[in-house]
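Apart from one protein chain that is not included, each protein chain of the complex appears where it belongs.
Residue numbering begins at 1 within each chain, and the chains themselves are lettered A, B and C in the order written.
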Amino acid sequence: MLTLRLYMLQRITALLMAPLVLGHLAVMIYAVQGGLSAAEILGRTQGSVLWFVFYGLFVVAVAVHGAIGVRAILAEWGGVRGRVLEGAMWLIGLGLFALGARAVWAVTFGGLT
Amino acid sequence: MKAVINRAHPLWLAHVLHRLSGLALALFLPLHFWVLSLALTDPARLDGFLALTDQTVVKLAEYGLVFLLAVHMFGGLRVMAMEFLPWTAPQKTLAAMASALSFLIATLFFLQAL
Amino acid sequence: MSMSTLAVTIERSAGGQTTFKVPAHDNQTVLDVVSWVQQNADPTLSYRFACRVGMCGSCAMMVNGVPRWTCRTHISKVLEGNAVTIGPLRNLPIIKDLAVDMDPFFDKWVAAEGVHHGALTRNDPIADIDESSAARVTANAGIECINCSVCYAACDTVTGNDAYLGPAALQRAWTLLNDAKDEGRVAILDAVSGVGGCHNCHSMGSCTHLCPNDLDPMTAIAGLKRETAKTVWKRGR
């Protein structure tokens, strides 16, 4: 049930995520040494426009990519079709985006007060 | 079921693995986001969660998730290499092997870090 | 072969399956086994074949769950012990027993613009063609398809997505796209970019893995993905 447009979006977001994921993993490997704490995470990310852009991009990409991906699985394995399928894709995409955006907002601009 | 097993072959298994890892990621990420957003509402609880990461079970779970991400990412890069690089079949096999190797090294590092 | 009888289980459309004891021979193909059952044990068994040498692509069936051309599959290759299970080809409507309706397969072949779009006529001379040119080599790679539907039955994307054109039809489109004589580029690219188009392929590779003629639809489909992706940049989505 993928058209050229959805296909391209999925591939572009995938390409975008690849370096982001590597970056994220690298940071995690570095960061987890000696254990994690909220303060540590926040200390790194809070107020940083760079981190905001980094994770912001990631969230947008993941929302688009994941929604399209799950759509394919719903269609092929779940037999979902038509408006329900479109609806599910948007729901998943927007849901992922909302949750992700909240998280990014939280770690960069949240908890400052 | 037996029929499915009879039909199985490496590329097909790679696809199934990629699909399952993608699905698992899509299910896990909301959770991950929720935990992080605790930073906004309740940093103390976030710390509580993070403290848990010292326990082996949780460590293993974390590792599982990173594993999923890595598997899915390399699987996805492999798919895109097959699609976009007009390589010959042996070149693709080589590339797949190379990425598998780098993946192995990366996880080793990670395990050490853990 | 030391076993003197084979236990051949055949899936019937009337429901259930029947197991037949079939005498074993050297040089016996799966089609021979099925024919033996119809000719000697159950005259109502339905199946399809024509050329009996791997040229017509009408005899494909599921053998132990794997789609195969039965006229060219030696029974010893598929026996599990002395048993084998034979069913109708997957992903196509069953007419009766082992005979399926292949129309959806061919409808999609046509829907993928799998037909020559020529500008020359019988009054024009035959054009010179450099067989070693890259385009011709690519086009030639898929030309020996016998439209047997083995790849179509092998592909799980077809199973899950009734609109998907499937490996053989898409491979045909790719061949035509690379055929210097063909003038249907725009029509083909449009046809393979719709809801059932090449972008649904997940590169599972079952098509390539099982094609009895060693063709490689997976790579052909990847070619279509590249060509269609290029049009995105050109037209500006």
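In this section, contacts are C-beta pairs under 8 Å (C-beta built on N, C-alpha and C of every residue); 3 or more make two chains touch, one makes a residue touch a chain.
Simple rule for what comes next: contacts and distances are computed from a predicted model.
Novice: Have a look at "Branched-chain amino acid transport ATP-binding protein LivG", "ABC transporter permease", "L-aspartate oxidase" or "Hydrogenase expression/formation protein HypE" and point out the UniProt protein name belonging to the hidden chain.
Specialist: Spelling it out: the chain absent from the display is recorded in UniProt as "L-aspartate oxidase".
Novice: For the full complex, can you list every visible chain touched by the one that's not shown?
Specialist: C
Novice: Which residue among C:K21, C:H74 or C:K230 touches the omitted chain?
Specialist: C:H74
Novice: Can you list, in ascending order, the chain C residues touching the missing chain?
Specialist: These residues of chain C touch the chain that is not shown: 23, 25-29, 31-32, 35-36, 38-40, 43-58, 71-74, 76, 95-97, 99, 102-103, 106, 109-110, 114-116, 118, 120-131, 139-140, 143-147, 172, 176, 179, 181-182.
Here, only the chains that are shown with their structure count from here on.
Novice: Looking at B-C and A-B, which one has the bigger number of contacting C-beta pairs?
Specialist: A-B
Novice: Go ahead and note the Å separation of the Cα centroids belonging to chain A and chain C.
Specialist: That gives a centre separation of 39 Å.
Novice: Could you grab the centroid distance between chain B and chain C? Build each centroid from C-alpha atoms only and quote it in angstrom.
Specialist: For chain B versus chain C, the centre distance works out to 34 Å.
Novice: Could you tell me the distance, in whole angstrom, between the mean C-alpha positions of chain A and chain B?
Specialist: 14
Novice: At least two partner chains per residue is the criterion; list those residues in chain C.
Specialist: 156, 202, 225, 229
Novice: Two or more other chains touching the same residue: where does that happen in chain A?
Specialist: 11
Novice: Going by the contact rule set out above, which residues of chain B touch chain C in the complex?
Specialist: Touching chain C: residues 2-7, 9, 11-12, 15, 19, 79, 82-84, 86, 89 of chain B.
Novice: Using the touch definition from the top, list the residues of chain C that touch chain B in their complex.
Specialist: 62, 64-66, 154, 156, 202-206, 208-209, 216, 218-219, 222-223, 225-226, 229
Novice: Using the touch definition from the top, list the residues of chain C that touch chain A in their complex.
Specialist: 156-157, 159-161, 163, 193-195, 197, 199-200, 202, 225, 228-229, 231-232, 237
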